[in-house]
Structures are given as C-alpha cells and as structure tokens.
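With one protein chain held back, the other chains of the complex are shown just where they sit.
Let's look at chain A:
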Amino acid sequence: MTDLLDRPPGGLPYPGGDGDDLELMLMIRAFEYKLLDLFAAGMLNGTTHTCLGQEHVPVALSPLMDPRDHVFSNHRGHGHYLARYRDPHGLLAEIMGREGAVCGGVGGSQHIHRDRYMSTGVQGESLPVAAGVALHLSRAEPGAAAWAYIGDGTFGEGAVYEALNIAALWRLPVVVVVENNGIAQSTPTSAHLAGTIAGRAAAFGVPHLAIGSTDPAEIRDIVAGPLGHVRAGRGPLVLEFRTHRLGPHSKGDDTRDEQALREARAGDWYHRYAAADPAGLARVESEQRAYVAAVADEVAARPPSTGRAACG
C-alpha cells in the first residue's frame, strides 16, 4: 500500500510534504472547487457532495490511522480519501470515468474501495460493517481499528444504534467520527435530532469526545489518548467534530439564509491560517490550486476507463 501513497498511478506526484497539514487541507479544498467547476462546465455527471469547510477532520485523523486500520467513508468522502492516499488523480479519474480510476469508474464519487478503505453513500450503512471488520481485527490483528465517518443526519438511521450496541457489547475497536456540520442536506440538526449525540453515545456506555478545534495538531493531541484505549481493546469511541459546511449539500440545494451561511463561513478553519500568515497561506493555496488544475487537465485528457481498477 505504501508505494501507492505518494505516487499515484500515472499522475503528477503530489507536491505536498508529508505531515504538512495546511498543504493537504488546501489540496482537498482546491479539489472540491475544481469538481464544482467541472460540473458547471458539463464535464461531470450525476452529483457530488463536497467537504468544503470540513477538510481538517480527515487531515487531522489520517496520521493516527494505522495501515492495518479499515476506514469507512460516506457520501461526503473526497477529503477522507485524499487525506489517506493523497491521490487526486485516481479519485478524479473515478469521478470522471477515466483511465486510472480507483475502482475502474464503477464506484464514482460515493462508492470508493481501495485496500482497507471503502465508502458508501447510504447513510449509516457502513457502521455495522465497521463493527464486523472490527471483530475480525480484534481476533486477527489486535491493535488495529475500524473507523467510520458519519454525519449528524446519520443519527436518524437505526443501523447506527444496532452497530453501537454490538460494538459496545463486544468491546470492538470502532472509532465513529461524526462530522456534525449542523445540517442534514437541508434540515438543521435542531429539526432532526432529539437530545444530543453525546447523550446517544452515553446510552450505550461509549466514550464521546466533542471537538471544536480546527487545528490538526491539537486534534491529534486530543484524540491520541482515547484512541489508545480503543486499540487496547476497551471498546468503541465516538469523536464528534463541530464542523461547518461551506457549500451546498450537493449542488444548488442550499436552503440556508444569509445569516446561517455567514456563520458557517465564520467557522472556517481557513481564517485561522489567514490571520497567522496571510502571505504564506496565499502562496500554498496558489500552489495547490495550480497542482489540482494540472491534475484535472491531465485526467480529463485520458481515455475513458476500461472498467479495470487502478489499485487494490
């Protein structure tokens, strides 16, 4: 797997250094903006869900993930994939149906599989699967964990509770990463969730951490200790990130008023870097945009996918 991390098949090598969180966050952001551009230009089909405003979560967590860990992502998963594999070529080729696509162009934006990473767009569906993988890990590869990214809206799904119950009961190494962006498509959390996510975790006796920080290093410090307990076999963990969705749910379906959008933008991690080093931020941002633009040009020029997967 590691040989694929830095040098995606047939593409420009990713220019960011290992461990440079800001570069990776800006690469993901540039990637998402590029997708919206390509949609506007009629070069993509179907739909897409961008993670604009939530890039810091997978960037913070990915270095904490062991190569043996399984990762389950959701419909808003481009950042999750890019943070783990730094492979914008494979992902864009997958979305565009071009040669070199991660899953041969069959999975598209929402159904990515690569090694121990899998995404699915049906809400909550991956949590029982993560629990099942975790049982196998606990017996065959102790110390490894299964991670599942979900959103606040996912807590409406019964599968979440079936899985939390099983995982807590059998002390399975499952980390549930909740990206609580305060809105499920167009329905605010206040209109779809009774009680709290913390309360729901508590009902199963599952430790829960509420994380408001957008600083990847700080997040890793917060998570490292409780994660150790998961890896030691003491059972699952719920990490709830307070995030802000800058864009629409998919495209053109944002019903929020100007005030709500202003609040979402005010919570963007971007401002912290802009305040600290505006010139440095502008330079890295411009580099990443240029890189992603070159990736998009190169991928768009490729022939259609033959249906063969690029990597396993």
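As a convention for this text, a contact is a pair of C-beta atoms (placed from the backbone, for glycine too) under 8 Å apart; a residue touches a chain by one contact, two chains touch by 3 or more; residues count from 1.
Just so we're on the same page, contacts and distances are computed from a predicted model.
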*The chain that is not shown, which UniProt protein name from "3-methyl-2-oxobutanoate dehydrogenase (2-methylpropanoyl-transferring)", "Multidrug ABC transporter permease", "Cell division ATP-binding protein FtsE" or "NADH-quinone oxidoreductase subunit A" does it carry?*
"3-methyl-2-oxobutanoate dehydrogenase (2-methylpropanoyl-transferring)"
*From the listed residues A:Thr120, A:Thr154, A:Asn180 or A:Gln288, report the one that touches the chain absent from this view.*
A:Thr120
*Looking at A:Ala130, A:Ile150 or A:Leu209, which residue reaches the missing chain?*
A:Ala130
*Extract the touching residues of chain A with respect to the undisplayed chain.*
70, 103-104, 106-107, 111, 113, 118, 120, 122, 125-137, 139-140, 146, 158-159, 162-163, 165-166, 169, 307-309, 312
